[in-house]
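Sharing a structure below in structure tokens format, with a few things to ask.
Every protein chain of the complex appears in place save one, which is left out.
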Amino acid sequence: MTEIVLKSNTGFEWVSLVNPSIRELAQIAVQYNLHSASVHDCLEPEHLPKYEVIDEVAFMVLRAYDLGASKDGDTVQKLTNKIAFFIGKDFLVTIHRKDHEYLRVVRNKWRVSRKDEDNLALKISTDLYAAAMNTYEIPIKDAMELVERYEEAIFDNNEPATIIEKLYLLRRKASIYKKMLFLFNELLKKQMVGNEMLVSYFKDVLETGEKLQYYSDQLYEDTNNLLNIHLSLASHRTNEVMKVLTILSVFFLPLTFIVGIYGMNFKYMPELESVWGYSAVWLVMLVICVGIYFWFKSKGWLS
Amino acid sequence: MTEIVLKSNTGFEWVSLVNPSIRELAQIAVQYNLHSASVHDCLEPEHLPKYEVIDEVAFMVLRAYDLGASKDGDTVQKLTNKIAFFIGKDFLVTIHRKDHEYLRVVRNKWRVSRKDEDNLALKISTDLYAAAMNTYEIPIKDAMELVERYEEAIFDNNEPATIIEKLYLLRRKASIYKKMLFLFNELLKKQMVGNEMLVSYFKDVLETGEKLQYYSDQLYEDTNNLLNIHLSLASHRTNEVMKVLTILSVFFLPLTFIVGIYGMNFKYMPELESVWGYSAVWLVMLVICVGIYFWFKSKGWLS
Amino acid sequence: MTEIVLKSNTGFEWVSLVNPSIRELAQIAVQYNLHSASVHDCLEPEHLPKYEVIDEVAFMVLRAYDLGASKDGDTVQKLTNKIAFFIGKDFLVTIHRKDHEYLRVVRNKWRVSRKDEDNLALKISTDLYAAAMNTYEIPIKDAMELVERYEEAIFDNNEPATIIEKLYLLRRKASIYKKMLFLFNELLKKQMVGNEMLVSYFKDVLETGEKLQYYSDQLYEDTNNLLNIHLSLASHRTNEVMKVLTILSVFFLPLTFIVGIYGMNFKYMPELESVWGYSAVWLVMLVICVGIYFWFKSKGWLS
Amino acid sequence: MTEIVLKSNTGFEWVSLVNPSIRELAQIAVQYNLHSASVHDCLEPEHLPKYEVIDEVAFMVLRAYDLGASKDGDTVQKLTNKIAFFIGKDFLVTIHRKDHEYLRVVRNKWRVSRKDEDNLALKISTDLYAAAMNTYEIPIKDAMELVERYEEAIFDNNEPATIIEKLYLLRRKASIYKKMLFLFNELLKKQMVGNEMLVSYFKDVLETGEKLQYYSDQLYEDTNNLLNIHLSLASHRTNEVMKVLTILSVFFLPLTFIVGIYGMNFKYMPELESVWGYSAVWLVMLVICVGIYFWFKSKGWLS
Partner (left out) sequence: MTEIVLKSNTGFEWVSLVNPSIRELAQIAVQYNLHSASVHDCLEPEHLPKYEVIDEVAFMVLRAYDLGASKDGDTVQKLTNKIAFFIGKDFLVTIHRKDHEYLRVVRNKWRVSRKDEDNLALKISTDLYAAAMNTYEIPIKDAMELVERYEEAIFDNNEPATIIEKLYLLRRKASIYKKMLFLFNELLKKQMVGNEMLVSYFKDVLETGEKLQYYSDQLYEDTNNLLNIHLSLASHRTNEVMKVLTILSVFFLPLTFIVGIYGMNFKYMPELESVWGYSAVWLVMLVICVGIYFWFKSKGWLS
């Protein structure tokens, strides 16, 4: 679907293509003289973010976070959607598969704004760029809250049974957010070169991008640390349990052996006949227990 | 609350806004012709440190350590407070939520000082900058002492039960101090460009910043190493305990089996009838013990 | 075998040598005045990728993925095949051991194309370069799917018994793909210097190279993470099993000891004569069980 | 204590201050016109190495290894001592807390040498610098020998019980040596700029510095690796011991159960009455043992 979103008095045009057919795309490519290599990139849904300028037309591919992404997606393709721009002197062509909320907001903002500004193509595309980048804010903030909840649960020892899988998935997502936001900032820095008249415009967006990148770095680091500390704590707790078993076993091994001895049915066992035999066995066992107790104490294993 | 802290003979003014209403802020923005993007940043309590110059007015956001921060805070927001400056030719506007001790000290110092110096805005803002940075000294020193105490406890094997959680929290805090001090030093280096007349002023502050950064790096590294060594030691000690169990078990497993055999109630068990049966069993058990002892010895498991 | 693939109207010649004898190679070296050091490199089957220009003839060694490579190959030599180019003003010499599918495709494409273009040597060699690089796409994509399958299996706890070996091998392969694609991109960047007239040609190939490098990085990271998480999960699950044993043991150790006591055959054991003896033992054992239960509960080991 | 060590014919003076009072220091500061900020740094015993030039006077702070440092010191402050220099055109002021052997050696060397050379301040200070740096050689060499001894002990399995603590302390020390030698080399490189006439002088010292840095890097790495390998080996050995226990247990668990069965006192147990009962039980136990043996063999657990 091809739509002309905006037509300014100065001759500027913003054309939006939503899920265009190859024919629609070809038509636009001819009309605005777009480079065929770039047009080809538009058709590849898995394309990673890029920025290039050919014959004074800038071509940009971005990947915005897909708010409708499945909870357990863990690849760039499952978590993000592509959006492509052609930024010319007096035109802007935007191409995307579906129409997302963040795109609608930008369209509505510019439809009602002054239509005689300079550099409309750059300004609008930077707005779209910022909107696409900001789609990562919600999943990052959500993930950070989740991590904080998991952290508390782990130290209170009531984490869910699948915590390892959950943290592993979160770390993968954080890794993708990090990568995407890194690319966003790289692209913007590339675009700033040669467009110095809009530097304050770009800087503002870049600052937000760096903040988001900082948070995604932090998220990755926190998730990784939490996963490691969970494994350490779990192993530490099992160790504690096994130490108790071990200590108890050391007490009961010789005792159970001794009572086994006097459970034997030999005809000639003098101890069994003695009046003091039973009491003597109890005494021996007591002495053994006390001996082990002090041995362990001296080793510091009873703390 | 808006307060004029200082008015010099040379026309310089220092205005301090403590927890200003939006109206107060707007008024000041108009009066000093402050850039709206910067004013907007002032209102965001979670803003990370930044430095930018717009129309010859420098805008700086810093985050000082909050001495009243909760002991278990572990995020930039919980551990630090924002302070923002507008540094003009002949004015300085400082904006903060609460009035902190370190700010009061700087205000008092300048109230009594010569009011006809050059570059008052830069000098005062650098003083505030140094004061904000120095707020990190106390928590870092405290944390380093804590780490030293934990280290001793860990090697004496009387660390608190929640040592893992404690070290994990300390490492997170160290990570935040590192990041903040890194940003402090970055900002100062940016500010030094173009203000060469005050280079000795800046260098002194930068040196302190680099010292603090070195200590926070060290703190992070030490905490991390101590956490790892604690886990290693704990697992090593449990292993020692289990080795004792294992060795004892290997002795008692066959012995307990043997006494079990002669505890059976079969009618026809020739050994039971023998006069030497009981003594023979003791002999067999002794031989087994000696055999296991030498087997273990040859394997080096009895060290 | 020496074959002249192409002869353009402009005097350009493409000579392809498949598994040439030393004599054939020497002949071509004389004919095109190729540097002896480079010719020597051609004969070394293990040569790593390189690019150098001597006397205006560019010499390039590439290593393409060998689609017929054994499944458990894990070295550069077993997984990849060498291909060497000499790129002159008006000639292109390509040398390889075997004739691969990807080479045939490029040959066929150029046989039918216009033969009067400029820079044919560079264009064809870049095509061959791209074809060689693209041979990595299939093994990387296959490996990524395998990793995804393993991931699911690991979290469903039905991974194959040799999963560790399999992931270790995948990680080694990923390490080699990473290295090779890194070298591909490095070579192309070197070649771009001085050939600015073909920059759009090169950029397109470079972009594909960077995408492949991104995927191989991701593959390495994912394989490594999956290996670690598998080991963590396996150890975590064994810990869970052992905790159950430990807890059960702590219950049965004292019980088995008690029934052992009253299995002893002493003549004088008053408890054995008592009418309530048997019931009392049951009671004592019940009390012990309840005691242990609450002790464990208080320690949080029964969650 | 203020001492004039050297007075050359050319008007050069070397003044040495050992543990000066504030008054002595102030006097010297006035006499040589030293910058107050630098003088202030002299008084701080914890100051990290630095180099700065103010008004043509170079100020340098170094930290030499303290040969009398406590064996278990593990901080910059406990292991090293500060020495400060002011290097002017025709004066050298050296300030230190105590008088160390390495300082005495340099003083004696220059007292007997030609006193009419050029650049005396720089030459002497570089000598002192080299002497301070060389104090690290002995502790590094000692530590390397210790590591070699520990390594042998660990692989012979007769390491001391506190080996973990010892290696941990060594690694901390190595970390400090690394940092200090890194700073030494950084300072010298700074000082070389602008003093090109003495480049061969400096280069010689720098080479020694880089050698020491290489050894301290190596020490850190070796200590770290040895600590890790010790933990791995210890855990590996415990595993071996436990495997023996496990295998023995699997044999004795069913055997002990079986003899337990026929130790029961039921009135009606037909097996007990049988003439072949006892022999049959032995046969069954033998069969079980053989079965387990082959099961284990097939699993490869008996290697």
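Odds and ends about this structure:
In order of appearance the chains are A, B, C and D, and numbering begins at 1 in each one.
What we mean here is this: a contact is a pair of C-beta atoms (placed from the backbone, for glycine too) under 8 Å apart; a residue touches a chain by one contact, two chains touch by 3 or more.
Since we're looking at a predicted model, the values are computed, not measured.
Touching the missing chain, out of D:3, D:72, D:142 or D:207, is residue D:207. Contacts to the hidden chain, counted on chain C, fall at residues 37, 48, 50, 52, 54, 157-158, 164-165, 168, 171-172, 175, 231, 234-235, 238, 241-242, 244-245, 248-249, 252, 255-256, 259-260, 262-265, 269, 271-275, 277-278, 281.
Within chain D, the residues in touch with the undisplayed chain are 155, 200, 203-204, 207, 211, 214, 221-222, 225, 229, 232-233, 235-236, 239, 242-243, 245-247, 249-250, 253-254, 256-257, 260-261, 263-269, 300-301, 303.
Convention: only the chains that are shown with their structure count from here on.
Rounded to a whole number, the gap between the C-alpha centres of chain C and chain D is 38 angstrom.
In whole angstrom, the spacing between the mean C-alpha positions of chain A and chain C is 23.
Residue positions of chain B touching 2 or more other chains: 235, 242, 245, 249, 256, 260, 263-265, 269. Here the touching chains pair up as A-B, A-C, B-D.
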